[in-house]
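Of the protein chains in this complex, all but one are displayed in their positions.
In this document, chain identifiers A, B and C correspond to the written order of the chains, with residue numbering beginning at 1 in each.
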Amino acid sequence: MKAEGTMIKTEELQINIGPQHPSTHGVFRMLVTVDGETIVDLKPVFGYLHRNHEQIAEVNTYLQNMPYTDRLDYFNSMANNQAYAMAVEKLAEIEVPERAEYIRVIMVELTRILNHASALGFLINDMGAWQTPLAFGMREREKILDLFESTSGARLMCNYFRFGGVVRDLPPDFVPRLQSLLTGLPTFIDEFERMLRENEILRIRSEGIGVLPKEVAISYSVTGPVLRGSGIPYDIRKAEPYSIYDRFDFDVPIGTVGDVYDRFLVRIEEMRQSKRILEQALKQLPDAEGGHINPKARQNIRPPVGDAYTRIESPKGELGFYLVSDGGQTPYRYKVRAPSFINLTPLSDMCRGYKVADVVVILGSIDIVMGEVDR
Amino acid sequence: MADVINHVLNTMLGLNAPEWLIIFISNSIAVTLIFAIAPLQMLFMTYFERRAIARMQDRLGPNRVGPKGIFQPVADGVKMFTKEDIVPTAADKMVHLLAPCVVAAPVMFMFAVIPWGPGMYAVDLDTGLLFFFAISSVSAVGLMMAGWASYNKFALLGAMRAVAQMVSYEVPALISIAVIVMLTNSMSIVSIIEAQSGLFISQVDVAGIPDLGLGWFIFSPVGLLGFICFFIAALAEGERTPFDIPEADSEIVAGYMTEYSGMKFALFFLAQYLLNFLLCAITVITFFGGWQGPGISWLWSMAVSEANPAGNPIFNVLAGILGTFYFLAKTYFFFFVMIWIRGAFPRLRVDQLMGFGWKFVIPLTIVNIFSASLWIGWIRWELNPDLAFLSALGEPYSFARWGFAFVATLVMNVAAYTLMTRINRSPDETIDELVADQVFGAVTLR
Amino acid sequence: MELLIQIIFVLISTLILGAAVMVVRTRNVIHSALWLIASFFGIGALYLLLEAEFLAIAQVLIYVGAISVLILFAIMLTHNVTSGEGHKFYQRWWLALLVSLMLFAVILVPTLVGQDWTITARPSEESAIAGAVEMGTAFMREYLLPFEIAAVLLLVALTGAIVIAYEERAQRRRILTLAQELALRKQQQQNHAEE
Partner (left out) sequence: MNIPIERGKVVTVARGQSTSVAGFSLSKGLGVVFRHWRRAWFEKQHQNVPATASESAPNAGNDKSKPTAFVTLEDMSKSYGTFTVEYPEQRIKLPEAYRNMPVLLYDDETGHELCTSCFQCQRICPPQVIHMTQAKDPASGKPVPSVAEFIIEYDACMSCGFCAEVCPFDAIKMDHEFELSTHDHPSLTVYKRDLNRPVSYYESIAPGFWAEARERAYKKLATNMKRRPGAIGIAPHLTEKITAAQAQAAQAAAAQAPAAKAPAKKAAAPRAADTAAAPTDKEAKLAAIRARNAAQKGGSAPAAGTAADAPLPTDKEAKLAAIRARNAAKKGGSTPAAETSAEESPPTDDKAARLAAIRARNAAKKGDATPSEESDQPAAETPPANDKAARLAAIRARNAAQKATEAAEQAADSATSTPEAPASSSEEGKPLDEKAARLAEIRARNAARKKGDQE
């Protein structure tokens, strides 16, 4: 599509970024057509990590699916567990005791901090800083993973939630260690911000890059920090408060322009809000003995015929589970609404007109995990 | 070096060796020394870098091979030797083989001009600085050859960017060095270092205070701005963050080094690290007084040199050791600053890098030349009857003149710096500029 | 010492001539450019032999550092010049040889004949304008005019290049980012609304 006549014939180059590439966050390929340095068109290609998750789910019983949900967004296994557990509880009408709800909120908010800390680390890494911000982010992530290990037994594949509560109660040393983590967190976030927020090089590389205007964000049904970066204050924990999120007060950070810099600042602000929620949850944590699970809840359930869709605010966006039960032990249909997959769709529009070096930064700012995209 | 050998052979051992034999021996010793020291420097630098950047990231760095990981570079070297050297079939065999040599050879040339201590230099060219930068521009040709010979799209793109970056950052590097040449009236590196002795830049030796060798150029505003611009240009020349576009860019995998493996890759690596060492060395030589430091001149006055051939060679050795210590300490401090910057900053995009170079660094260096000429004018010009106002300042090289020049150039340089930063924050293309482009017919809406 | 210098001189000149011939003979354009660089190096070495340090270094800096990189850039950026074929000798190569010999005769022979080949004593140190200092003062004194004319010439070339680059950039197809496109479309709707 070139204007005729005086145009200087420039040859369009097809560059393949990925699937095996240092900065594509997992196995993901982008076929980029480039005119000189600017990008004309970008075709994302994925499916390399497809593991037939939803078909396996239809063969397994409801309980047996729980460990598989850890492997969806392998960064936030607790958030996936919560979404799935809430979907089944809604389907089979199982109540969750108070203490279990608080434990769940604590775990998911810890996952949010861990996810944003490492997502920002990877984003700055794509911009070229040699792993120093990532090393700081990973240090905080290690601390949180130690807490997960002492409660659920595994660092990444926690498999900690059950229908009606959680597997086992918090270990005795969990609360004091979490409190010391929360005291240490502000130094990490302030240091991260002090190091990078005003940094000229970071501003040049991220201001005005990968702009996703409001209307386009809504039309692509993008959710999570990407949507809030474009300036729309939509957070499911506020818009449709599930579990006990209506008992905590926290703010919803939004950006103005919707570029990489806004999404960077929104994620930093969200880490602070998660810290606020954690502090309130720790104060209100009821210490009912054995309150971590509803005793009457049976794990091998046969939910009555019907369907249920629940959605939670996972660190990457709106994570939804749609379950259809035919009364049997295995779900008839099991669908996951993966936020990374939906947030990935506007990538081609967001990258058009920018330089090749910006593609990787824009992809990093969307923060995708291929396990969730390909399922 | 030659006079020491002459002294040792003739006076000490008494055999009157012919002139050319002495020169031959001293030069051959110097060359073997350099060819031994350079790779060792490179090995230590890789280890130094990995340990330093590890500590910045709260980790330990290599500590398994040998005590405290000392032999890690040796292990890397052995690995490089044993790695298979893959040459792409479609590659241009000869050029692919020659490229690393053309990149590494000039770097060894540049060592010839670097003085490690008082009297310890391989050759004292009276155009030393110019030689240094002339030879460094030859490696750009080597990069071009590597990029082209690998017959790989990424390598070609990377080579083009690398050469564009090196050529476009040579300009500010040379101009900011020209300022120092103006101050010292000579391009010979040895005389530049000797000019930085004493206490103050204006070679005004205050009575009673011995020559502490602290008269470095960095202490004058002209030198300070020159240092800032030169160090930025050195970062770009040595492809260090935030300018390491060609080497580890996220979209062109490893730039011009993509198709190289084994020992050829190690040669590129060697050339890059030695270039970084040399750029730090030149920064230290021109702005921080090379091997100058307290105690050097006192030792050197008693050593064997043209000034007093009857000196005791022991002092040569002592002065040499102290000089080398100062020189290496400063150089490794600046290499640490390079690592430090690498640990803290992200990378610039190619067009931003070029824009930064041409719109920020080069204008600053030109302003610096202007303020340097003012500096020289104020301090050195003799009394001129019709320039009455100058005589008010006292005779040349006087303290008053030096103070006045200091203040004036400081104000000019700081003003230039802030103005440049203000100008360069140009916002993105506004909508009406877009519309204007549309008039050109170039903007087509989909 | 004289003999040594003679030997070195012969070596360097064979390097230069050999490289120059290879520049013409090789098929691959890039190889010929590289041979050209080799010959530039040779000339630099000759200057050093004549102890004109500054000239040798200037030669290396300018010819090998800048101009050859420029040539390589030009070769690589133009599209199909580097394919390597099309270097066949023309059938009538002898005609080309004849013309070049004629040219050689017309220009060079009269100057060579008129030259008196006696080697005078080596010029003394101070009169040789070889050092950087003498060259600098010479530029400012005897050769000020050529210096200024060269400066003006370079300036003209520089501005010319910039103008061409701007024109080319203006005509290059502009790819709008999403935000710019939306803003432009909104602006156009406003214009239509006003009409």
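Structural remarks
In this text, contacts are C-beta pairs under 8 Å (C-beta built on N, C-alpha and C of every residue); 3 or more make two chains touch, one makes a residue touch a chain.
Here the structure is a predicted model, which means the values were calculated and not measured.
In the whole complex the chain that is left out makes contact with A, B.
The residue touching the chain not shown here, chosen from A:45, A:59 or A:288, is A:59. Of the options B:59, B:79 or B:93, the residue whose C-beta touches the omitted chain is B:59. Listed here are the chain B residues that touch the chain not shown: 52, 55-60, 63, 340-341, 343-345, 417-418, 421, 424-425.
Seen from chain A, the chain kept out of the figure touches residues 59-61, 63-68, 93, 132, 136, 139, 142-143, 146, 149-154, 157, 159, 167-168, 171, 177-178, 180-181, 183-184, 187-188, 191, 194-196, 198-201, 203, 207, 214, 218, 231-234, 238-239, 246, 248-257, 261-262, 265-266, 269, 298-300, 304, 329.
The definition used in the following text is that only the chains that are shown with their structure count from here on.
Put simply, the C-alpha centre of chain A and that of chain C have 57 angstrom between them. Between the Cα centres of chain A and chain B there is a gap of 46 Å. With touch defined as above, residues shared between interfaces to two or more other chains in chain B number as follows: 442, 444, 446.
Taken residue by residue, chain C touches two or more other chains at 171-173, 176, 180, whereas all remaining positions touch fewer.
Across the interface of their complex, chain B is touched by residues 1, 28, 30-31, 34, 37, 53-54, 57-58, 60-61, 64-66, 68-69, 72-73, 76, 131-133, 170-174, 176, 180-181, 183-185, 187-188 of chain C. Remark: chain A residues 1-3, 6-8, 10-11, 35-36, 38-40, 211-213, 215-216, 349-350, 352-354 touch chain C in the complex. Contacts from chain B toward chain A in the complex involve residues 53, 56-59, 153, 241-242, 244, 248-251, 253, 342-352, 428, 441-442, 444, 446.
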